[in-house]
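What follows is one structure encoded as structure tokens, with my remarks underneath.
The complex is shown incomplete by one protein chain, all other protein chains being positioned as in the whole.
Now for chain A:
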Amino acid sequence: MSNSPGADGRAADSPDTEHLLREALETLAGEVHPAPDAYRAAHGEWQRRERRRRLILASLIVAVFTLAVVLGLLVLNHAPTAPGPVVHQPPSP
């Protein structure tokens, strides 16, 4: 990999640059230190977001269900109440 020529054919200087890059990245990475209570803070945030997500999902389900029930009731309410011509039973003797 290190011997592969660059886009403009500079293969000779690549190992030097690679070495310098590794050093620089390691130095920079060495300066990054995680906060001691990072897990506690992150875990609290995950739980809060998960609760919020579930609450929104449940609200959506309830809203869709309620809408379907209301629409169904409205349709039934507007149906004609008079006996239809198809079902007609003669009075029993």
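Everything below uses one rule, namely that contacts are C-beta pairs under 8 Å (C-beta built on N, C-alpha and C of every residue); 3 or more make two chains touch, one makes a residue touch a chain; residues count from 1.
Criterion: contacts and distances are computed from a predicted model.
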Among "Xanthine dehydrogenase family protein subunit M", "RNA polymerase sigma24 factor", "ATP-binding cassette domain-containing protein" or "Sodium:proton antiporter", UniProt-listed name of the chain not shown: "RNA polymerase sigma24 factor"
Touching residues (missing chain, whole complex) on chain A: 1, 4-10, 13-14, 16-18, 20-35, 38-39, 42-43, 45-46, 49-50
